[in-house]
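In this view, the complex is presented without one of its protein chains, the others remaining in place.
Residue numbering begins at 1 within each chain, and the chains themselves are lettered A, B and C in the order written.
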Amino acid sequence: MRFGIIGAGRIGKIHAGNVAAHKDCKLAFIADADAAAAASLAAATGAKVATIEEILASPEVDAIAICAPTDMHADLIDRAAKAKKAIFCEKPIDLDADRIAQTLEVVKANGAALMVAFNRRFDPNFAEVRKRIAAGEIGEIEIVAITSRDPGPPPISYIARSGGLFRDMMIHDFDMARFLLGEEPVSVSAFGSSIVDKAIGEAGDVDTAVVILQTATGKVAQISNSRRATYGYDQRVEIHGSKGMLSAANVKESTVEFAGAGGYTTDKALNFFLERYAGAYRGELGAFVDAVKAGKEPSPNGEDGLKANRLADAAYLSWKTGQVVKLG
Amino acid sequence: MRFGIIGAGRIGKIHAGNVAAHKDCKLAFIADADAAAAASLAAATGAKVATIEEILASPEVDAIAICAPTDMHADLIDRAAKAKKAIFCEKPIDLDADRIAQTLEVVKANGAALMVAFNRRFDPNFAEVRKRIAAGEIGEIEIVAITSRDPGPPPISYIARSGGLFRDMMIHDFDMARFLLGEEPVSVSAFGSSIVDKAIGEAGDVDTAVVILQTATGKVAQISNSRRATYGYDQRVEIHGSKGMLSAANVKESTVEFAGAGGYTTDKALNFFLERYAGAYRGELGAFVDAVKAGKEPSPNGEDGLKANRLADAAYLSWKTGQVVKLG
Amino acid sequence: MRFGIIGAGRIGKIHAGNVAAHKDCKLAFIADADAAAAASLAAATGAKVATIEEILASPEVDAIAICAPTDMHADLIDRAAKAKKAIFCEKPIDLDADRIAQTLEVVKANGAALMVAFNRRFDPNFAEVRKRIAAGEIGEIEIVAITSRDPGPPPISYIARSGGLFRDMMIHDFDMARFLLGEEPVSVSAFGSSIVDKAIGEAGDVDTAVVILQTATGKVAQISNSRRATYGYDQRVEIHGSKGMLSAANVKESTVEFAGAGGYTTDKALNFFLERYAGAYRGELGAFVDAVKAGKEPSPNGEDGLKANRLADAAYLSWKTGQVVKLG
Partner (left out) sequence: MRFGIIGAGRIGKIHAGNVAAHKDCKLAFIADADAAAAASLAAATGAKVATIEEILASPEVDAIAICAPTDMHADLIDRAAKAKKAIFCEKPIDLDADRIAQTLEVVKANGAALMVAFNRRFDPNFAEVRKRIAAGEIGEIEIVAITSRDPGPPPISYIARSGGLFRDMMIHDFDMARFLLGEEPVSVSAFGSSIVDKAIGEAGDVDTAVVILQTATGKVAQISNSRRATYGYDQRVEIHGSKGMLSAANVKESTVEFAGAGGYTTDKALNFFLERYAGAYRGELGAFVDAVKAGKEPSPNGEDGLKANRLADAAYLSWKTGQVVKLG
């Protein structure tokens, strides 16, 4: 499968490296408005620099990986779908759910394969949890608890651009909640404040938030987010079911333990997403390639992307109104 | 300090044993409507059987431990306060908050010392967490997460009598949340369902519930309760602050680990409250004795009991209305 | 069962407290050369002060607990056996194996019940490991690894008096190795040095030692001892068998964990034997009482005491000669 990658920034570099290393893939082209970034990444991966137009038009390209800024995603998906390319797109498809819905129509009309890159589904630990839930290890799900804390807050300038904590950060947890619950949430209640950095509150956003999702059958997901964690990137899930509990702990920097007068000390959790989810990024690319080759719908797909955005929108509304928001 | 214990049931036996073993205490009398139960416990602890009236009137009694059914608590407190006894009372003071408030007036008017036995504050692990929070180890509190799961549901007959999950079971967690937050909650949002046992739902109660408390400064407590845990009595707290996280894990049956073809397996958590909180019951008695001897207000006191009940009432209202309930 | 306790020092106090609290026991008398110590302990436990002679002669005494200095043990056992008392004796019976053998003859000739107080067999964690080995959970034993480290070295004056590390400290591990191996060692190899405190070496002893025991069928026990551990009293076992591994970890001061910029930190191990083995001391007394009441041989018995001493002697010889020492 021959790839064109649009975007040579931080996440573009990760996907470019994984495409170049994948046994069934060839990294053909890289496009970026920053010519130097495109050239540098192309040199490192054996690809050629091209424009977006050239990539979309090239018969040597089977699949597009969209790693450009969020506000370009929907338009690029539309164009790639019309160009009959398989599409791997970074989350979110757009900050606006209606725009996402329009794009999904275009994807559908053109019979395009679209994967939305919710990388955490492919983390080996979370994937193992999902697999065991599906195998019935804990029976019927009762409560899903997700803890997700970044090591530190982003720049204030990023807050507005990103759509805020619910749409930028917790969107991963909304997808994870759906992935683990195995049912759609029907209500959303959000609670949040800006106690890490007041400037975040002044920018209209929260930095500390808890959200409760409920499904029609009474299952509950509780999601806890913070823009601060002093002990590394905190990424855990815990699922209670009728037969027991499954949890996935953080991955630590090493298995080394020191014991001394202050007690027993182990390492911090891996620092941030590049470290923690290195394997997940490889895994999601592999899943995309496998699905496209097999002619199957990639998972998570555009619909998953849309549903996560709708949960984020509902969370914002709940937080602003102080009310429980019903979905659907 | 000479004690009269009212109630020779399961919890009465625990307190009787601890009073008898405490170096500064003498267990003088035991009263119970069930004469055989009173006689048996008196024999085991070297106490005498007496009526409630005799205990309250006796000059040989300094303190009363109320271990009778809940609906007798408030009345017994009133009478003990008027009899100028120090009062150690099992939670809750009453299921009705107004009735509690009336009793607290009586306590106050008589200058009585009253401790409400929220035993978990005296669990060595939770007490250690509280101590370290107070010492500033994790800076400013952001999120308090409490997980509390019973090994199995009580009989349906108990559900109505007990006031339901929020007033009977989660009341401990409301107190723990207040204990750890160090601030009063100003809003309560409750979510629950009966997915462990439908009969609980038919009785008008929940068996699985999540509650969110918020304080005026934006701190959040999330409490998760279930009437079912296959791996023992699940009693954990996790507190996030500006400088780090403190957590208290379950106490397991032993430190033994087996490693084999199925992985590494450690023991279940201690079975239920009698096992897990044996030390906490001793500790709370000790704290009561120390406070009374020093002429200090016991902690937790009647006000703490009232506040926990009001949180439970608010949780019920929130659950029934699907709305966030504001306090105060 | 009515007890006379000989010795009101640190260990005498523990056993006195446990006897006084045991439902089937009465603590009748306490003897100690230090009259004040005897009086104080008697007052605290409701016992009477008596001389050794009075205790041995008293028809009100069924059992003797010997908590006197080591050089008095054998003689007291002889006298108690002749007085037809059941005998609970602190380890070791004597520092000299021949003397122990003589005493065991006296015990046998008088049909006396004798338990040697290897308390660790009754630690709930180690007892659980033994139970599971016996149940076949790890199949055939291959390697037993025992780690035993004191929090700090004893006074130099204690070194000579105690018989040295192998006879005083590692003797517990020799018993534990026999307990877990389920076979008798046939060879002993000892390695040691004084790297914690040179004065210990100058006194002719080691403070850091490793011993290897082998059985006739090829099973191996490796024992590691040190007079220093900065993180609490280190008491662990790990047993490998054909079907898996069983281990017992240290008991920590609490289940509290702190996570911060320095990683994840849990508490130290319990400080020393009084804390770690509080339950084991209660358990061994209970086992003694049960055995005597049932007319069964107590376990561990005098033969177990003798065998542990012979392993300690062999370890000293091996360490001094640099040779493997064959037993039997």
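By our rule, contacts are C-beta pairs under 8 Å (C-beta built on N, C-alpha and C of every residue); 3 or more make two chains touch, one makes a residue touch a chain.
From a predicted model like this one, the values you see are computed outputs, not experimental measurements.
Asks: Of the residues A:M245, A:A287, A:L306 or A:V324, I need the one that contacts the missing chain.
Replies: Of these options, the touching residue for the absent chain is A:M245.
Asks: Out of C:P59, C:G111 or C:G322, which residue would touch the omitted chain in the full complex?
Replies: Considering all chains, including the one not shown, the answer is C:G322.
Asks: Just one of A:P69, A:P124, A:G152 or A:G204 touches the chain that is missing; which is it?
Replies: A:P124
Asks: From the list B:P59, B:G111, B:P155 or B:G262, pick the residue that touches the absent chain.
Replies: Here the residue in touch with the unshown chain is B:G262.
Asks: Can you list, in ascending order, the subunit C residues touching the missing chain?
Replies: 140, 142-143, 145, 147, 149, 187, 189, 191, 193-196, 208, 210, 212, 214, 217-220, 222, 224, 226, 228-231, 234, 240, 242-245, 322-324
Asks: Of the residues in subunit A, which ones touch the absent chain?
Replies: Per the touch rule, subunit A residues meeting the hidden chain are 21, 124-125, 128-129, 132, 137-138, 243-251, 254-261.
Asks: What residue numbers in subunit B mark contact with the hidden partner chain?
Replies: Against the missing chain, subunit B presents residues 230-231, 252, 259-268.
Here is the rule we use: only the chains that are shown with their structure count from here on.
Asks: Between copies subunit B and subunit C, what's the superposition rotation on C-alpha atoms, in steps of 5 degrees?
Replies: The best-fit rotation has an angle of 180 degrees.
Asks: For subunit A and subunit C, what's the span in angstrom between their mean Cα positions?
Replies: 58
Asks: Report the inter-centroid distance (CA atoms only) between subunit A and subunit B in whole Å.
Replies: 42
Asks: Subunit B: which residues touch two or more other chains?
Replies: 243-245
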